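For this view, one protein chain was removed and the others were kept in their places.
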Amino acid sequence: MEYSTSEMMAIAAARALSNEDVCFVGIGAPSEACSLARLTHAPDITLIYESGTIATRPAVLPLSIGDPELSETALTTVSVPEMFQYWLQGGRISIGFLGGAQLDRFGNINSSVIGSYERPKVRLPGGGGAPEIASQCGQTYIVMRQNRRTFVEQVDFITSFGYGRGGDHRQRLGITTLGPTLVVTDLCLLRPEPGTNELLVTSMHQNVTREDIMQNTGWPIRFAQTVEQTPAPTDTELEILRDLHARTKQAHAGKGLSDARAN
Amino acid sequence: MEYSTSEMMAIAAARALSNEDVCFVGIGAPSEACSLARLTHAPDITLIYESGTIATRPAVLPLSIGDPELSETALTTVSVPEMFQYWLQGGRISIGFLGGAQLDRFGNINSSVIGSYERPKVRLPGGGGAPEIASQCGQTYIVMRQNRRTFVEQVDFITSFGYGRGGDHRQRLGITTLGPTLVVTDLCLLRPEPGTNELLVTSMHQNVTREDIMQNTGWPIRFAQTVEQTPAPTDTELEILRDLHARTKQAHAGKGLSDARAN
Amino acid sequence: MTSFMSLQAAIAEYVQDGMTIALEGFTHLIPFAAGHEIIRQQKQQLCLIRMTPDLIYDQMIGMGCARRLIFSWGGNPGVGTLHRLRDAVEHGWPHPLELEEHSHAALANAYAAGAAGLPCAIFRGYLGSDLVGINANIRHIQCPFTGEQLAAVPAVRPDLTIIHAQRADRSGNVFIEGIIGVQKEAALAAKHVIVTVEEIVDDLRVPGPNATVLPYWTINAVVQVPNGAYPSYTHGYYGRDNAFYTAWDAIARNRETFLAWMCEHVLADPPASQSE
Partner (left out) sequence: MTSFMSLQAAIAEYVQDGMTIALEGFTHLIPFAAGHEIIRQQKQQLCLIRMTPDLIYDQMIGMGCARRLIFSWGGNPGVGTLHRLRDAVEHGWPHPLELEEHSHAALANAYAAGAAGLPCAIFRGYLGSDLVGINANIRHIQCPFTGEQLAAVPAVRPDLTIIHAQRADRSGNVFIEGIIGVQKEAALAAKHVIVTVEEIVDDLRVPGPNATVLPYWTINAVVQVPNGAYPSYTHGYYGRDNAFYTAWDAIARNRETFLAWMCEHVLADPPASQSE
């Protein structure tokens, strides 16, 4: 089956998840990847949203971090302070999913401003849960589209710390978690190089060339010694993903007050 | 009607409470006074136990701070950390009820040890919630039987701070609440003297003499300029109190496992 | 102690220009109707606190109610940025807007510290983040047992918190369930509290002994506003209008369409949330 680069990105991210994972899920690409994993090879994966919903099993993708679907299908829903105190800071989350507007070669993420902080060219939404997701989850996976605006030589602002300036910078700040061990883009997978912690391309998606990747990266990107090829999406993966999107589209259309009250 | 000195003590304490009070209630005499107030002149009084039960309306006196009766009749029950964080420390309690093994003239309470802390003659249960009840409630009422073992020149250990060495000692420690504004005993009522904050006798119960009070106090006790006479218990007060005790006695007898399971 | 009031009377009595106020609700139970009434009463120079400003603060900022925003994530969830918030920050329209930016963990802890009567909250946060450098209210303390450095932020203590809830009983006790967010903390941290509710009932119908209930003596005003959270939602009553959240992006993108929408839907008419 034909597929888009977005679909490849979602499917590649979903494949990185397992049944035993406890995931802190963000909206958008992370939510898509986690739901897809749950609907395919990881039916028992535990999904947690920062709105407080624990072990939620939404049938459609939530538009927001706190859609009704999330609490209605959760094992339980706790307060937001409890979520950040006992669950995230308490070390209960194995994988945190992050996105952002800019990423650098050491996995540092900017989701605050383009330009200077005081006089921003673009004021972005900000960090939300990310600064602590980045330091408190067992490891983080980053999902982002890759181009010269997003993969930059230097992020304008470090909202969420990855490997800082590389090497043992994380440890020197007293952070004990692994950090961004995987970056999934629409072109490839990247993983930190042992020692330097610089992100290297470790797998290229079908029909993507090294040239494509270099042209879409704002720093002189390096490739791992062995670069694998990401298996193409299977028909099953694509069908389940498309069903999910179709259900989602229907659910989000026209959920007006009168509709809701008619239920 | 005839009545005991214990009954007089409970009734005098109950009378000090009003409909608007939010009370942090301890087991024993405080519980008795608060329940009696609720069953007589203060039906809307809010009773809170440190087990987390908020606005509880027990029909019988609980034996423990966490009897089933308390949560079954409460508006809601919160966790113990929340109780101490949001409700007590949050400044939500107007009146805290305290008892203890020893009291001094400045309302300091010992409920930890008789003798030295390291080699105690008697190891008492300890402070529980009292050290923070004493500093965080709007004001505290103390209910204790009065004799030379309980009303002492100097407490062996300050578990819960009253007025310290008197005067503005409380303020000097940064405590902004009023402290022990009333002590109710089986003989009399005491209140802090403006300025010195030494406890003075302000009302004597029926048939109690100044001599009785002096003989039952371990320091040279002083009397307020005007000492009132505590009105005797009314028949209604006594009947309601005795009914409460009768119901309690019946409820606490033989609540074994087999009984409970037969329900 | 609680009074039952109209929304107009409650906002008139408890919101003064220049106050620090929090309208909380984490995606769920956002008090839109109360925010619209603040806009209608043309309150100004407010310091607004919310973890997620959402559409309601985009509207209040765009209508000129705010001088300062304390927040941790300022987007339209799943849709994009908040154009009115951006316009105020990037171009000072209609007024410049000061920002005090935190992470969710920081602000959630700060509300909890406010509810707990503490001057500050401590947590293991902001490690390596540039947010430390741009916010003077992010400081550090040292654990007196381990020596570890921990982040500290001041407690949030709003002059007024407004939340929306499922229902109140006739004494004014309020029940809330579903995604409860930081609403309990925001209410208990504030000097005054307004709660809008879907209904006022004889029996609060709590589902169990540990239901989230705010006793009447923690609340100043209870206001019945059916659909008072719309286009956010009320668990058990009505769903989130995701289509409207998506449509807001185009409405708010430029000043004229925004003002026209506000005139038509908030200023001119009784709000949609109350007219139905």
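Order as written gives the chain letters A, B and C; numbering starts at 1 within each chain.
The rule is simple: a residue touches a chain if its C-beta (ideal position, glycine included) is under 8 Å from a C-beta of that chain, and two chains touch if they have at least 3 such contacts.
Given the structure is predicted, the values throughout are model-derived calculations rather than measurements.
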Among A:Arg92, A:Arg145 or A:Arg222, which one is in touch with the chain left out? A:Arg92
Among B:Ile158, B:Ile221 or B:Leu244, residue touching the chain not depicted: B:Ile158
Which of B:Met8, B:Leu70 or B:Cys137 sits in contact with the chain that's absent? B:Leu70
Thinking of the whole complex, not just what is shown, which of C:Ser129, C:Thr212 or C:Thr234 touches the missing chain? C:Thr212
Subunit B residues touching the chain left out here are 27-28, 50-53, 62-68, 70-72, 77, 79-81, 83-85, 88-89, 108, 112, 117-118, 120-132, 134-136, 157-161, 164, 169-170, 173-175, 251-261, 263
Had the left-out chain been drawn, it would touch subunit C at residues 116-120, 122-124, 137, 139-146, 148, 150, 152, 154, 177-178, 180, 207-212, 235
To test your reading of the contact rule: which positions on subunit A touch the chain that is missing from view? 20, 22, 46, 54-55, 71-72, 74-78, 85-86, 89-92, 136
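As a working rule, only the chains that are shown with their structure count from here on.
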I'd like to verify one number: the distance from the centre of subunit A to the centre of subunit B, where each centre is the average of its C-alpha atoms, in whole angstrom. 56
Centroid distance [mean C-alpha coordinates] between subunit C and subunit B, Å: 40
Take the average of all CA coordinates in subunit A, do the same for subunit C, and state the distance between these two points in whole angstrom. 27
Residues of subunit A touching at least two other chains: none
Sequence positions of subunit C contacting 2 or more other chains: 112, 184-185
